[in-house]
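Shown here: the complex without one of its protein chains, the others still in place.
Lettered A, B and C in written order, each chain numbered from 1.
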Amino acid sequence: MIQENCRIVDHSQLAPRYFKIVFSSDHIAKTARPGQFVNIRVSNELTPLLRRPLSIHQSDPEKGTFTLLYETIGYGTELLSKKLVGSELNILGPLGNGFEVVNDIALLVAGGMGIAPLGFLAREAIKSKKDVYCFIGAKNEGLVLCEEGLKSLGAKVTVATEDGSRGEKGLVTHSLEKFLKDFRLTIDGKRLTIYACGPRPMLKAVAAIAAQNNFECRVSMEAYLACGIGACKGCAVDTIEGYRMVCKDGPVFDAKGIKWE
Amino acid sequence: MIQENCRIVDHSQLAPRYFKIVFSSDHIAKTARPGQFVNIRVSNELTPLLRRPLSIHQSDPEKGTFTLLYETIGYGTELLSKKLVGSELNILGPLGNGFEVVNDIALLVAGGMGIAPLGFLAREAIKSKKDVYCFIGAKNEGLVLCEEGLKSLGAKVTVATEDGSRGEKGLVTHSLEKFLKDFRLTIDGKRLTIYACGPRPMLKAVAAIAAQNNFECRVSMEAYLACGIGACKGCAVDTIEGYRMVCKDGPVFDAKGIKWE
Amino acid sequence: MGIEIAGIKMKNPVMVASGTFGFGEEYSELYDLNRLGAIVTKSVTLLPREGNPPPRIVETPAGMLNSIGLQNDGLKVFLEKHLPYLSKFTVPVIVNVAGETLDEYVDVVKALSKENRVDGIELNISCPNVKKGCMAFGIDPKLTEELVKAAKKASKKPIIVKLSPNVTDITVIAKAAEKAGADALSLINTIMGMAIDIKTKKPKLAMITGGLSGPAIKPIAVRMVWQVAQAVKVPVIGIGGIMTAEDAYEFMLAGASAVQVGTANFVDIESPLKIIEGLKKYI
Partner (left out) sequence: MGIEIAGIKMKNPVMVASGTFGFGEEYSELYDLNRLGAIVTKSVTLLPREGNPPPRIVETPAGMLNSIGLQNDGLKVFLEKHLPYLSKFTVPVIVNVAGETLDEYVDVVKALSKENRVDGIELNISCPNVKKGCMAFGIDPKLTEELVKAAKKASKKPIIVKLSPNVTDITVIAKAAEKAGADALSLINTIMGMAIDIKTKKPKLAMITGGLSGPAIKPIAVRMVWQVAQAVKVPVIGIGGIMTAEDAYEFMLAGASAVQVGTANFVDIESPLKIIEGLKKYI
């Protein structure tokens, strides 16, 4: 973990409100693990005052760069989207616990921008010879990210779009359920973990599916952050063991532990 | 008076902290009088919140442009100095009463950035066939503005720099006093008005000199503004008739009326 | 968008706040005042007040301090000059009244009550920038009650009481005002603040302290509006840092029936109009 000014080495728009940004930082590129995030000061002004958390999508230790994918939601991400290649932003990271790949099969479920941390995880899981299945959910074809990249790495990719413009029509959780029905029988001995990131209702649904099937499930949670390092207790998520901090105890949690209510 | 988005058509640096900026606005260019100012929203952020007042230095009704000269003092003017040609800023103006040239001889005394409104005044006074004498005071040679321009218009220009790097050495008020000593005798019938803009201590000194010599004297005053149009009573200046508003009753006041204390 | 507050009919729930709009004269050169929900005038006092020495204004993070000190020409000039000017418009006029003593308030209220063009009276018991009176009333529930009672007795016009945020529990004052017969409450006035120039080592305002307004205070204002809206039955008018329609709607969700726009007038002359337009999406 370090706080430093990082230069933007690449910045491009992927879809109407989706962007990809590449920063240079030896430290972050070398130490980042999938599921971790950085906390970015998008402006030196007093408004917006707080940093903005974004998951690390990819890191290249050789080049000393790391990549983020983000969606413009409000003021902070809008400001970020206007930053030019060559300029520097103050970044704190890498933060959070990250994913740990324990079983032989990694089943990744991404809703919308949820693909951001899962892309990194897919790459690392494939490197360590796991079977990787990716479920990518999006509103429509234009918002499906990383499909080709993940396929070329060797992941088995299923796409679901709400309007059916690409892949299966419907929610990604529906595709997941359908898949698991048949797949359960073929696992034979190999153990499987589900990793999910996306909107909370999606995570809740994935957690329920995992529980039904008795699979391990890890979810990457969001909360409004202040310090980003565990000091202020601002980013509580309610778990069966009490409040836990998204920024330090998470963002990755065992889905069984979350009080989804 | 109008509030509108004005495009920056030119922007250049004149000295380490002096800038010249040209905006396009038919309305302001056509209606502005010397001594009036505009109130500029230098940023759409919440900090800085208030507009920044700058005097109109020049206006070109044909081209529909007007020019400002400014010094970077703090946050607002720093932000302004970074605005690019082609971008738009929200401007309220023209505001204030402005100078009125009544006598045959106009004696202009500028301290530092005080030249900003006086440049406009000099041009108009020469147009209406007045004799114009300009006293330009600056810290050093690099900060002397408009000397050549005023000369070529036909004004008689005296420069005073504090370090003597150009023109007379010393304060501009000193040059003024020296000049008036001899000049008083030669006026014969023609009446003279002194117009001054600059730091308050300088204005006070000019006012004293004018009083001694029994000349009319008009000074352009500064105050922190909020509304800029006379509604909030924020920009009071203490006069013998009570508080008057810099933005509406001024910025130009009869020097005799100001309580210089 | 039309509403009725304390019996005053407005085209929309967006007024301009006292002290930020003068008596409308300056702004009338810039747009048609009849587009506003209502105009709340600068505070009018019985006698002319010359206000505080300058500097009176200083910028702060997302806000500003002012210490105008109720500069105004007094009741007589108001009646002779400012009110007749406002008669050129049909927009409701709410006259904000301030004073050092109860009698001063009552005298002004009485005089205003006779004027047809006055649609309502806002009692400013919350100005932090004068040495005597005003905020002294607004931080003491007993004085608030007395003053509001006296004003109600003196006038048949709707009486809006403008509350001070510089108190431990604003609902206590709000209830006192309601009990005394206030037809509506408006809040908040500015919060006492201060800024020091580190170069001169002196306060930036000649009066040392001033009133904080602007976006910086919005969260405090929303909280107080929410507290007061739950504590009283009379309508509440939300004020404090409203810059956009979204801000205005936030106050309405907190329980305000209408809003007043203050500092935003300085930042963007058209902000009340933009807020009115923007609110159409929400209400």
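Of note:
The rule is simple: contacts are C-beta pairs under 8 Å (C-beta built on N, C-alpha and C of every residue); 3 or more make two chains touch, one makes a residue touch a chain.
These numbers were taken from a predicted model, which means no experiment stands behind them.
Among C:57, C:83, C:127 or C:217, only C:217 touches the chain left out of the display.
Checked against the full complex, the one of A:38, A:146 or A:237 touching the unshown chain is A:237.
Considering the full assembly, C:195 is the residue among C:30, C:77, C:102 or C:195 that touches the omitted chain.
Against the chain not displayed here, subunit A makes contact via residues 1-3, 41, 46-51, 90, 92, 223-238, 242-243, 248. Although one chain is not displayed, its contacts with subunit B can still be listed: residues 46-47.
In the full complex, subunit C touches the hidden chain at residues 60-63, 65, 139, 166-168, 191-196, 198, 201, 208-209, 212, 214-220, 222-223, 226, 241, 246, 249-250, 253-254, 282.
The rule we apply is simple: only the chains that are shown with their structure count from here on.
With B-C and A-C as the two chain pairs, more C-beta contacts join B-C. For the pair subunit A and subunit B, the distance between mean C-alpha positions equals 57 Å.
Between the CA-based centres of subunit B and subunit C the separation comes to 36 Å, rounded to the whole angstrom. The distance from the centre of subunit A to the centre of subunit C, each centre being the mean of the chain's C-alpha atoms, comes to 49 Å. Residues of subunit C in contact with at least two other chains: 61-62, 215. Looking at subunit B, residues 46-47 sit in touch with two or more other chains.
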